Structures are given as C-alpha cells and as structure tokens.
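Note that one protein chain of the assembly has been removed; the remaining protein chains are unaltered in position.
Up next, chain A:
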C-alpha cells in the first residue's frame, strides 16, 4: 500500500517534470521552418543530426547575419558569436583578411590593395560544433559538453570563467562574456532549432549563403547537398576536431 502510493507519487512527479520538459513556448504560432520539429511530444535527440553549411559563392558580406545574431542574444559590443571575414587574394598570391566590427555594419568601404586582385570573397565564421571538440576536452568543471543531437553547449551556471576553452578552440569562436563573466559562443540557436525555427542568422541571410538542416531528413537542403557533387570542406581539418560546419566552395587560402 505504502509502496504503491510512493510509486504513484513518483510517476506523478516524473509526469509533471516531463510535460514541463517538452513544452517549448513560442510567442505566437508560426509555420515551422524545420519540418518535424517543435511540436513533437517526445523529442529524440539521437534521431537527428544537424549540420550547418556555408556557401562562400553566395555570401555578399551584407552582415545581416551578424546583426540578427547580436540582437537575438544581446551580445555585448566588441564581442561576436558570429562574424564575416573579407578575403582579398592578389595575383601573386598574397592574402588580405579583414572584418571591421565583425561585419556588423556590413562592408561600407572597399579595401584598397596596391596590387591587382585575383579573387575577393566573404567567409562567415561561427562555432564549428566539432565532433571531437577541443573546448570540451579542456574544461575542468564539465561546463561545456556535447548533446546527443550534435550541439556543443555551455552550462552557464557551472562555468567558472577560467578561459581554458577560449584558448583551446582552434577556430577562436569563444570569448568571455563581458557581463555574464562566463565563456560564451555560438550555439547554432539551440533554443530556436528545438522550437522548429531556423537559427537567427540563417533566417536573416538574404542569399541563402547560410544553410541549416537535419541530415537524417532526406528532403532537407543540406542532405541534398551532401548527396550531390558539390565540394564540401571544413576549416583546419588537421586539428582533428571534425567540424560539423561545412563550407561549400571554400578556397584553400581560408584559415
């Protein structure tokens, strides 16, 4: 009898906790941007494999993505979760890279280079969501971790702000948040994706240079690209971090 009651109470508790867990509030009902997400009763992280793709040939350096990102997270001035770099390659192979204000204001001025330019393009940068993340390996308190659906996230309550991860990340995407005094970085908008919305930067990109989707969904744009003959690259493959962020039409000069 007593045992039964305890069991029942246990189920009750688990039940309420469970329903809290899966109710993700949105201000209004909007058509979902990622099919099959957001409304699921039970979300199974193992059944999804999210990837981000950036098409260098389509990026025009407008910086809409950076503006959306700053507003979505109210990132302090001078710190960037994502930014866009401008590459200029001269005919004799010299490379010039710049990113004024992380392209928050776009690129209002052309860059003056003495020599004739062979190629010019923009490279958006963000967290690579590595399969073997260096940032997780070095964290002394277990404040940064990998989820089952492939996101590398930060536990802001556990982070002690020691900045080991900031120096461990080969892509320089981490920083110590000025106000929170903890590590911070791009999360691929985990809170939006789980509600069925695209990451804020993907939603803002006017040219489709940024793409996001689920590889397990055969109809998603990313899995179609993966199955096509489009050339896909990752940044710094020799670091052994196996990034999930893939670049289309990347040039070898990009680091």
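The rule is simple: contacts are C-beta pairs under 8 Å (C-beta built on N, C-alpha and C of every residue); 3 or more make two chains touch, one makes a residue touch a chain; residues count from 1.
Keep in mind that, in the parts below, contacts and distances are computed from a predicted model.
Chemist: Report the protein name recorded by UniProt for the chain absent from the figure; options are "CRISPR-associated endoribonuclease Cas2", "Electron transfer flavoprotein subunit beta", "Type-4 uracil-DNA glycosylase" or "Tetrahaem cytochrome domain-containing protein".
Modeler: From the listed options "CRISPR-associated endoribonuclease Cas2", "Electron transfer flavoprotein subunit beta", "Type-4 uracil-DNA glycosylase" or "Tetrahaem cytochrome domain-containing protein", the omitted chain resolves to "Tetrahaem cytochrome domain-containing protein".
Chemist: Specify the residue from the set A:68, A:127 or A:222 that touches the hidden chain.
Modeler: With A:68, A:127 or A:222 as choices, the missing chain is touched by A:68.
Chemist: Would you mind spotting which of A:37, A:56, A:186 or A:245 touches the chain that isn't drawn?
Modeler: Of the candidates A:37, A:56, A:186 or A:245, A:56 is in touch with the missing chain.
Chemist: Consider the whole complex, including the chain that is not shown, and state which of A:49, A:155 or A:253 touches that chain.
Modeler: The missing chain is touched by A:155.
Chemist: If the hidden chain were put back, which residues of chain A would touch it?
Modeler: Per the touch rule, chain A residues meeting the hidden chain are 21, 24-28, 30-31, 33, 56-64, 67-68, 71-74, 86, 88, 105-111, 117, 119-122, 132-133, 136-137, 142-148, 153-158, 187, 189-192, 194-195, 197, 200, 203-204, 206-208.
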